[in-house]
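Only one protein chain is missing from this complex, and each of the others stays in its spot.
Naming follows writing order (A, B and C), and every chain is counted from residue 1.
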Amino acid sequence: MLILMKNSATREDLIRVKKKIEGLGYRAHEIPGAQRTAIGITGNQGKVDPDLFATMSGVEQAIPVSKPYKLVGRDAKPENSRIDVGGETIGGPELAIIAGPCSIESWEQLIATAKAVKDAGAKFLRGGAFKPRTSPYTFQGMKEEGLVLLREARAQTGLKIVTEVKDILTLPAVAEVADVIQIGARNMTSFGLLEAVGDLRTPVLLKRGISSTIEELLMAAEYILARGNLNVILCERGIRTFEPATRNTLDLNAIPVVKKLSHLPIIVDPSHGIGLWEGVTAMALAGVAAGADGIMIEVHPHPSEALSDGSQSLKPERFKELVEKVRRVAEVVGRTVSPVSPGVAG
Amino acid sequence: MLILMKNSATREDLIRVKKKIEGLGYRAHEIPGAQRTAIGITGNQGKVDPDLFATMSGVEQAIPVSKPYKLVGRDAKPENSRIDVGGETIGGPELAIIAGPCSIESWEQLIATAKAVKDAGAKFLRGGAFKPRTSPYTFQGMKEEGLVLLREARAQTGLKIVTEVKDILTLPAVAEVADVIQIGARNMTSFGLLEAVGDLRTPVLLKRGISSTIEELLMAAEYILARGNLNVILCERGIRTFEPATRNTLDLNAIPVVKKLSHLPIIVDPSHGIGLWEGVTAMALAGVAAGADGIMIEVHPHPSEALSDGSQSLKPERFKELVEKVRRVAEVVGRTVSPVSPGVAG
Amino acid sequence: MLILMKNSATREDLIRVKKKIEGLGYRAHEIPGAQRTAIGITGNQGKVDPDLFATMSGVEQAIPVSKPYKLVGRDAKPENSRIDVGGETIGGPELAIIAGPCSIESWEQLIATAKAVKDAGAKFLRGGAFKPRTSPYTFQGMKEEGLVLLREARAQTGLKIVTEVKDILTLPAVAEVADVIQIGARNMTSFGLLEAVGDLRTPVLLKRGISSTIEELLMAAEYILARGNLNVILCERGIRTFEPATRNTLDLNAIPVVKKLSHLPIIVDPSHGIGLWEGVTAMALAGVAAGADGIMIEVHPHPSEALSDGSQSLKPERFKELVEKVRRVAEVVGRTVSPVSPGVAG
Partner (left out) sequence: MLILMKNSATREDLIRVKKKIEGLGYRAHEIPGAQRTAIGITGNQGKVDPDLFATMSGVEQAIPVSKPYKLVGRDAKPENSRIDVGGETIGGPELAIIAGPCSIESWEQLIATAKAVKDAGAKFLRGGAFKPRTSPYTFQGMKEEGLVLLREARAQTGLKIVTEVKDILTLPAVAEVADVIQIGARNMTSFGLLEAVGDLRTPVLLKRGISSTIEELLMAAEYILARGNLNVILCERGIRTFEPATRNTLDLNAIPVVKKLSHLPIIVDPSHGIGLWEGVTAMALAGVAAGADGIMIEVHPHPSEALSDGSQSLKPERFKELVEKVRRVAEVVGRTVSPVSPGVAG
């Protein structure tokens, strides 16, 4: 059930509706919108009678919702959500350009990459400190030490930090540094972790699980919104199919489909989506053309020496060319890429 | 084995090499290139000794090939193939814009669509006369009568005709009308049919099978080239995955991968690739941004009344908008879309 | 629409109903059953009024059918179909044991295998004369010569012949020799070929397409039954998934699902289903335990020298052990395997 409030509804109207919902033993979720506020009701077993709310002051309409998700749906909020990340916005007209190494390997590697991607036009630095890896015997990241380096890189460049959380135990450490907390594909159904980041207000970058449907991605986001954290950015990063020539199959169909169903922003990760550096630029352009709200690109000063994902990482100069092309495709679809300030990387 | 001829090789050199190949009991396939000619050897069991050719006049190099395909590979022909379709070129700088109804339903429907898509910038009219359908009880196309209508539509508009062949029995009738013979996804592994179109010289649009790998697509093309028909255009039209929200998963990764492996042009069919009309424009733009050599779009004057694929067909006015956006994305990736001649649809 | 006739209906009743159907411009399909006869109506656009038939003599009930298939469904025929193959039955209590080489390579190879599999308990000899192959450069079968050898092997052993048809052009030659015509996975959606075997009365072994759903398999069978050939045996042979360790993923779930939806027999091909000889016996037993009506096994006297599928072929002695185990599992699920006559392979 969704309660849509009138444009003219007062704060008191809103509070009265929320109290009524809670009095019935349910939970009320306020979903602010540009034009009006909606209130989602969850925690009900079975149907809620719309008449209980229809005549209350300030209520426009009480809408039964049949989709399994509520808060992430367009019904709850018709206009696009814009997520504020310390002054930068994801989901507005300007595309989010996120770039950096797969794993943080050293201060030299991190700061060189950070300066280079900023120079190319990125506003966000990605870099993994805790790395979930298929094998227990491969490099698991620099861990806490990596977080320290990320903090310092932000101090020196002003880039916002996007970094992955591996599990609940290390969430507090990650949350202290991250401007955006990334939930990786392997954790999309770690519901305890979703609930834990739902209790924060830090923006969350939620990657689609490797074989998750679009609806399951939206349900995972719903877990986070249901706990009160509305700052969720979705990410298409490729799904598992029978095709062996590429690491994953980047499902760009997901962009227009998510845009239709949900108000949340969605970005594209072409580095994992194709897994071959020669194809990353093509797929980044394709993602932007399909309507994505941003791109996340793996960049490494020396891909052949990278401790992880070297074969899909771009050199800084190639990334710079990529951003210039992205800027031009963005214009065609009514989006922008922030101009590069001269002398940044000085 | 591939024999690369020198730039300076004469026609006599070439003939001598081919005779030697045939004298060994193998088949020689001449593959003309912009800079030089290559000769593919097939029919050999086991390895062919490169020294047999290395010292012959006009021979640059004899290269053993380990990939399962030979004639479709970049090794055989480093530069992109440009397929001539009665004066129009597919695979050159200008994108091929192919549009029309899924099935031909009537003269009125066909000619209205043909004029509208020409007016919007298309140079090729697609339309199915013979329709392979999952159910024996659904509309199977207008068959021979549809071919007559296609011929007349070409006469009136000058559009080139792209139409599907269903089986070997109806190939002669289709081949008489088609400027491009389409092999549908369900027939990508009908090897007898591949051989039969390989014996023609009419250009062939070969769609990727619904669960075929990229390598299998290239092998299917190899069947056609091996019979002497070098005029093959590949088409990515979506693969089958676990995702239920879309009809197929358009695998745009296939574009840069094919471009790397093969000299053949590849176009994108976003109508089947997503199966939802609201997403067709986004995916057409994405396909062009990814480097496709053209797009094929289902257009119908009244999609809700279409006998097949109505839910993924665009109205003519929406198709026109699509082409205008495609034109602008094309520029970013160094391609063009032909200007619309004023007064075409008069 | 299905017309169920009463047990007591006469031949005249039946003919009157069929004439009425044809008089309406539809097609009538007689589906004989153990208890009663059903008549399927196809060719109708839109619904047929049940009242047109309900009061006719001999009619028990007129049932509108919502599933896309009619003739293959349990609604049309509640009891299992038993397909007669020259005196042997597929779909009855006795399991069909089909075995032989992937490709016929020589008389010595074929007759040695034939005698060995007969000695082990097989009643059917499989062997490919026309081989659809992914590459145009690999062995395509002995073709007509292979058919001659199959005929001779039948004459010497009494085994029934199961052999694949590759396309419509070679169907007449194959049909002349085959006791069961096999349609391979790559041809499951070659609708012209399905119609052509539908016009025959020879039993057809229809393999599930490599990425076909169970419903699509039933629809392909419907194409054959709709032309009047009711003698269709389905075959689960593995589907394409993301798992690289096995050639295909044998989907044994399909056995109970098909048994619920359709009256047609279904057998299992574990050789293609797993693609590794060490796993063939395990998967054959699993298929029988799941309720399959038979098994088809690749057997080769010298697997390491086979021209195709050597890695999934069993040696004769291993096949014999397999059949003995199958016999014991068969008993548990209420099925039998024919006893081996002493001295057969003399």
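Convention: contacts are C-beta pairs under 8 Å (C-beta built on N, C-alpha and C of every residue); 3 or more make two chains touch, one makes a residue touch a chain.
Predicted model, so just to flag it, every value in this text is computed and none were measured.
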{"item": "Absent-chain contact - pick from B:S212, B:T241 or B:Q312", "value": "B:T241"}
{"item": "Per the touch definition above, residue among C:I90, C:V177 or C:I255 touching the missing chain", "value": "C:I255"}
{"item": "Footprint left on subunit A by the chain that the document does not show", "value": "42-43, 68-70, 132-137, 166-170, 186-187, 189-193, 195, 210-211, 216, 219, 222-223, 226, 240"}
{"item": "For subunit C, the residues touching the chain missing from this view", "value": "211, 213-215, 239, 241-246, 249-257, 260, 273-274, 276, 278-279, 282-283, 285-291, 325, 328-329, 331-333"}
{"item": "For subunit B, the residues touching the chain missing from this view", "value": "211, 240-242, 244"}
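In this section, only the chains that are shown with their structure count from here on.
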{"item": "Equivalent interface positions on subunit B and subunit C, same or different at half", "value": "same"}
{"item": "Geometric centre distance via CA averages, subunit C-subunit B, whole Å", "value": "35"}
{"item": "Interchain centroid distance [CA atoms averaged], subunit A/subunit C, Å", "value": "50"}
{"item": "Multi-chain contact sites of subunit A, meaning residues that touch two or more partners", "value": "211, 241-242, 244"}
